[in-house]
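Removed: one protein chain of the complex. Kept in place: all other protein chains.
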Amino acid sequence: MKLLYFSWIRDRIGMGEETVQPPDDVATVGQLVAWLARQSGGHAEAFADPAIVCCAVNQEFAKMEEAVGANDEVAFFPPVTGG
Amino acid sequence: MKLLYFSWIRDRIGMGEETVQPPDDVATVGQLVAWLARQSGGHAEAFADPAIVCCAVNQEFAKMEEAVGANDEVAFFPPVTGG
Amino acid sequence: MIKVQEQDFDVGAELAALTRGRTDVGAVASFIGLVRDVAGPGALSAMTLEHYPGMTERQLAQLEAQALDRWPLDRVLIIHRFGRLQPGQQIVLCAATSAHREAAFEACAFLMDWLKTKAPFWKLEEVGDEAHWVAARQDDEDAAARWQTDRSETRENES
Partner (left out) sequence: MIKVQEQDFDVGAELAALTRGRTDVGAVASFIGLVRDVAGPGALSAMTLEHYPGMTERQLAQLEAQALDRWPLDRVLIIHRFGRLQPGQQIVLCAATSAHREAAFEACAFLMDWLKTKAPFWKLEEVGDEAHWVAARQDDEDAAARWQTDRSETRENES
């Protein structure tokens, strides 16, 4: 599974991109966030408050219930500030 | 009193500008319209329906009750279509 | 700034001039009105804009002042052409600049609605051998009416 991080999420994790293989019981965005938060101190800090983390699965906004799989591109970022 | 005519009001009257000396009992825009309508066939045609004629006194929109005097610039025109 | 002119205008240059050297203006809303061939492709040969010199400038300056008074704007620009124009040519440019986009958008829409109903312009359309004056539209009146407030009511009734 390809992960992308942007803005202060990337700053806290310390990298913009990584490939991970979460266990089989990680089937949704919310479960992936919970699993990622245990991977390092930086990850824990980035996902300390999941309520302020946004997610996109395959470049479309996704809610915490959304399913994720091994072939998905999953991105995490703070609320966007375009325009 | 200086009068200006625009658009189809001018076309019907046959001139864009004239100077008139209405009698003393012409004291408002409405009275001026009634008096002008008797001055020629073109005037009569232009002011046949006063409800669709707009007026400006000294370059500000004016209603039929508005006072007019000898030193005023009075313009008549159809509803505007700017922009 | 108000400009009533026969010649065309350069949209890019006019808009850029509104914010040149400024770092406190985040929003530029603008509107360009073009001569539209309402009678169908190729039917309208030209449109002549007549106006009331003197009153036009006066009304546009009042309109600018009202917009500046009503919204937190930095600058307002209204350029309105007169004379004989071809289909597709530019008639009018309105712009409003502000720190924030809401004020700029609203003011720009207000300027256009009021131009349609308060600026002393009249349009003569040439279609084939016929020329006819464009009638004012009721929906333009309705659009302008939504900006009515007690203050603008009062102003409208001033002599």
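So that you can tell them apart, the chains are marked A, B and C in the order they are listed, and the count of residues begins at 1 in each.
Keep this in mind: contacts are C-beta pairs under 8 Å (C-beta built on N, C-alpha and C of every residue); 3 or more make two chains touch, one makes a residue touch a chain.
Note that the coordinates shown come from a computational prediction; the quantities given were computed from them, not determined experimentally.
Enquirer: Which chains here would be touched by the one that got left out?
Expert: Taking every chain of the complex into account, the missing one touches A, C.
Enquirer: Considering the complete complex, identify which of C:4, C:49, C:73 or C:108 is in touch with the unshown chain.
Expert: Missing-chain contact among the listed residues: C:108.
Enquirer: Tell me, which residues in chain C touch the chain that this view leaves out?
Expert: Listed in rising order, the touching residues are 10-13, 15-16, 19, 21-37, 41, 44, 87-88, 99, 101-102, 104-105, 108-109, 112, 143.
Enquirer: Residues on chain A that touch the omitted chain in the whole complex?
Expert: 4, 6-8, 56-63, 66-67, 75, 77-83
Note that only the chains that are shown with their structure count from here on.
Enquirer: Averaging over Cα atoms per chain, report the distance between chain A and chain B in Å.
Expert: Centre separation, chain A to chain B: 73 Å.
Enquirer: How many angstrom lie between the CA centroids of chain A and chain C, rounded to a whole number?
Expert: 49
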